[in-house]
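Here the complex is missing one protein chain, while the rest keep their positions.
Chain nomenclature is as follows: A and B, assigned in order of appearance, with residue numbering initiated at 1 for each chain independently.
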Amino acid sequence: MQTKTRVNAGVAATGALVLMLAGCSTGGGDTGSSSLTIGSMTVPQSLDPAEAMGSALPYFQAVYDTLVKREPDGGYTPMLATEWTYDESLTELTLTLRDDVTFDDGTPFDAEAVKANLERFRDGGGGQAQTLALLEEVEAVDGTTAVLHLAQPNPAMLYYLSDAAGLMANPAAFDGDSLTTDPDGTGPYELDKGRTAVGTTWAYTRAEDYWGEDLPYEEIAINLFDNENAIVNGVRTGQINAALLQDVDQQAVAETDPDVATQPQAIDYQGIILFDRDGHITPELAEPGVRQAINHAIDRETMLEQLRDGQGEVTNQIFGTESDAYDPELDTYYDHDPERARELLADAGYPDGFELTLPRMSQIVTDPMATSLQSDLAEIGIDLTWDNLDQGSALNSIFTEQAYPGMVMNNAQLAEDWVTVTELVLPGTFNFFGATDDTIEDLVETIRSAPEGEAADEVRALNRHLVEQGWFVPFYRMTYLHVSDGTVDVEPQSGMAVPSLYNYAPAE
Amino acid sequence: MSTSVTPSTPSTPSTPGTAVTSPTAPTGPKRRSGTARRFLTSPQALGASLVLAAVVVLVVFAPLFTAHDPNAADLKDAFGAPGGGHLLGFDSSGRDVWSRLLHGGRNTLGGALLAVAVALAVGVPTGLAAGYYGGWFDSVSNWWVNLVMALPAMVVLLATRAVLGTTVWVLMVVLGVLVAPGFYRLVRGTVAAMRGELYVDAARVFGLRDSRIIVRHVLVVVRAPVIIQGALVAGMAIGLQAGLEFLGIGSGDLPTWGAMLNEAFTNIQRAPVFMLWPGLALGLTSAALVLLAASLRDVLEDRGTAPATGRGARRLGADAPTTLDSAGERADLLSVRDLAVTYTLADGSSREVVHGVDLDVRRGEVLGLVGESGSGKTQTAFSVLGLLPEGGRVSRGSILLDGTEVVGSAEKEMRNLRGDTVAYVPQEPMSNLDPAFTIGDHLTEPLRVKLGLSRTQARARALDLLRQVEIPDPERTFRSHPHQISGGMAQRVLIAGAISCDPDLLVADEPTTALDVTVQAEVLGLLRRLQAERGMGVLLVTHNLGVVADLCDRVAVMRQGRIVEVGTTEQILRDPQEDYTRGLLDAVLDDTPAREPWQPREAAQ
Partner (left out) sequence: MTSFILRRLGSGLLLLVVISALAYLLLSLPGTDVGRHVLGPAAPQDAVDAHNAGLGLDRPVAVRYLDWLTSALQGDLGRSWFTSEDVSLALANRLPVTFSLMIGVTLVTAVVSFGLGVWAGVRRGAVDRAVQLVSVFGYALPGFLVTLIIVLVFAVRLGWFPAIGYTPFSRSPGGWLATVTLPVLSLSVAGIAGVAQQVRSSVIDVMGRDYVRTLRARGLPTSRVVFRHVLRNAATPGLTVLGMQFVGLLGGAVIVEQIFGLPGIGAMTVQYTTRGDIPVIMGVVMVSVIGVILINLLVDVLVGWLNPKARVA
């Protein structure tokens, strides 16, 4: 393995004891570039697809295949399903399945398996179960044809089938909870239980007779870390082949090391989601003028420069650059203009400002961010108080008790507009007060029932409307850095921080 | 047991720690001011105190030293360089670093203080009560202490924080509770040990209330170790704050040095200089606390760092012997001329405690060296052995031991003389046996090292020695540890050890003072017999003229570091020339009515 040789090289000079170590550690037995070690900070709750989340997808992709494959650019290509067609009403999705795939115990992968998996995912109580909420029923027409009946059109259905919901496990293993640590899928790798220590290392070895094209590595290990400092050191010594860095300072460290290959990608944006557009908690926020004022008050350029070392782009919109809804103009819709902000506040009837309390999780809202938002808002008369929340209780206070009018979040910018619309605009998760207006309702209806790619104007209009209404206060898109020890080429995945497992290949 | 001439407790002069100051014979209040002076003259203590004082002043009066609000931030200034009234520049939020350092110190040190206060409040009273009263309260609190000490600190800290909130104060209160057992054990141990001591009993007899006894007597004793422990806990609390910040278990919005360090860590590439100031503040403060604790301990336990002497202090001194032509004829076994012993005190000054002593011991002769405590007789005896306590040295004179000059000789030469030329019988039997080894080990070790005997030979010889000193069950005593035998037995063992390598000269330092009266007589008889059988010369250091009468051929009387009178035992006891000697004699006659008046025939034996 690359790691060991490099570690050994330096040892030569350091005396007998260390020489002895060197001698021993070459006995590790790994060969060439056919093994890949990925450093990760995301942990899967289990390896049962019913509990899968998109953020931990690579752990699952090793052992399971999805119905649809999502390409790095966000496009969809065949995987377990070779073809898919919608009916006129966009509520029936017909999948044509491969007929040459079986699970390890010989159980064939067929329409019944698809039905079993999708319905289990929908009803299994996993974190993303609601992505299949519109799925009424799966009809197994014959062995290779499955029809998904939807309650209403869902333009993001293919996205979900290429994500957690699309992971196909062996229905024979559904009884009990064996899948949590003993995954049973049709994927390119098997979990190597001997070398896996859940919570620390997940080790995979190539599956024999994989139905599809083999991935380039014999072995893959995903190592979990709780800080990027260790990951960077691991990459610098070649003990980790590839990883993603979010922290700007660690990015800077990686960039100073000539042995580390880097590749930037703008994935998440950071900003305030204002939940309380109807003024349940903070009545002032019901006024669009107030929300616009907040948008004008924030000095995004300075924040980007100081908080992210200038690594990123300021933005006022929640839709990503790869989506149909993206409109470059909207990135700079609100300039930093405290004067205008004060006018807007006065026009809305709050010339003296008001008090605003937001939750603070120190992982996201760092000191500099907390103080700068406070002082930016103070300048227009808004008195911002941060409630320090413990990691354990934060989600509970925010989403279960719904105690705050908004929160600062890092959000992915997906290529698939409808996922963004579902999560952030429609009543639900991040719009738990159910705010809406006529324009939004009209546009959403049109977009929902439009065939693929035919509602681009409408999503762009929706995007503009949301920006104008000040539903959100986005700051900037953050640049993340893919790093590798030089032995791996990583192709970033659109809208996904951690690339798909298919995107790694030995460097040329 | 002790006569009016020796008012101090018997153990005091023989513990070398106090020997440095014992020549000055300090009493209670004087000693305390001496402690303060020694503390202030120690450069380490002074330096540490000054650093701490400076930090505390800067932090407490922070608003006087900085005009900036530690939380006032302008993101545009972030990472800004020093200048324009901002002494140390700006942090990553655009806040004034100097101001945060000062105000952060308030929270950091305040937190540490809180932790110490909580630990004291919990640990000291319970420790006092448990140690003083014992019984069920002691058992219950011991059990609780074991429980607290077994708690995984990190889990408790994190869990309490989740319940009580994310501030540094909560963490420090919890820390205080977690370290309280340290104080508890310290106080309880000290108090339990002194509970039975005489003066506490006496206070009880006088009808003092428990609370008053605790405050007046007990607290005074535990004060020093508690202060030391407190300083260490404060240092630990400061370090822990930084550690927790690093783990993301922060102090919330409060500025602390730990938070600043963590901020520095998250910007280590962009602004490595951020590490400097909080690191320096934190490092200096905790270093000062540890050094302060160490100096305090040294001072309280009377161990100056022995300036400029180092190893030489425990040798006989590098000074060459001074031979005097006028010294006259010198005895063949031991001849001391113009011996002066000087101590270097902790503050660097010197003090001569023996001023030009002349002594002679001929082969087979027993010389009594008498004088009250502090007269320098023990110092003279130690000089002969080459074993002056730390800080002391022979500053002048000559000591001829069996024809070999001892003054200025190397430790190795001196060591060759010890055991078979000169041997030593100490005063306090118990404290002169290593508690970790059996009596057998004590006797066989010198035999094997000095005489090169085999294990079995040494064992046989040791058993024989035990028989010679009239120990009833030599086999069992051989296997016993020192704490398993009586004081009289222990003294016999020490005498056996002293004669094990057939020495020519025995230096016996108050060999019976610490023993019961009946045992005293037995041990004296034993010494007399062994001396007669072996024809040893003996230098007998004592304040007890009864002992002198029993054993000695000649007597030298010492006072304030000088020999005031020398003569045969009969001369001195019957017809003392000096008032001082007469005073000593009178004191014996007044104070020991139990003993028969001296009869000449005893000496004649």
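Just so we're on the same page, a residue touches a chain if its C-beta (ideal position, glycine included) is under 8 Å from a C-beta of that chain, and two chains touch if they have at least 3 such contacts.
All of these numbers come straight from a predicted model, not from anything done at the bench.
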Touching the absent chain in the whole complex: find that residue among B:Leu128, B:Ile249 or B:Leu545.
-> B:Ile249
Which residue from A:Thr82, A:Thr180 or A:Asn410 sits in contact with the chain not drawn here?
-> A:Thr180
Considering the whole complex, which of A:Ala151, A:Ala197, A:Ala378 or A:Ala507 touches the chain not shown?
-> A:Ala197
So which of A:Leu93, A:Leu158 or A:Ile231 would be touching the chain we can't see?
-> A:Ile231
Check each of B:Thr41, B:Thr160 or B:Gln560 against the chain that is not shown and name the one that touches it.
-> B:Thr160
Note that subunit B touches the chain not displayed via residues 14-17, 44, 146-147, 149-156, 158-160, 162-163, 235, 239, 242-243, 246-249, 261, 265, 268, 275, 279, 282-284, 286-287, 290-291, 294, 297, 301, 303, 305-311, 313, 382, 385, 387, 389-390, 411, 415-420, 422-424, 426, 428, 431-437, 445-446, 449-450, 481, 483, 494, 497-498, 500-501, 507
Can you name the residues of subunit A that touch the chain not displayed here?
-> 3, 6-7, 9-11, 14, 18, 20-25, 27-28, 43-48, 53, 125-130, 177, 180-181, 197-201, 223, 225-227, 229-231, 233-234, 236-237, 239-240, 390-393, 395-396, 398-400, 423, 428-430
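Simple rule for what comes next: only the chains that are shown with their structure count from here on.
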Okay, in this complex, where on subunit A does subunit B touch?
-> 247-250, 252-253, 256, 299, 302-303, 306-307, 309, 362-363, 366-368, 370-372, 374-375, 386, 388, 390, 392-393
Residue set of subunit B touching subunit A in the complex reads 71, 73-76, 78-79, 92-95, 161-162, 165-166, 248, 250, 252-253, 259, 263, 266-270
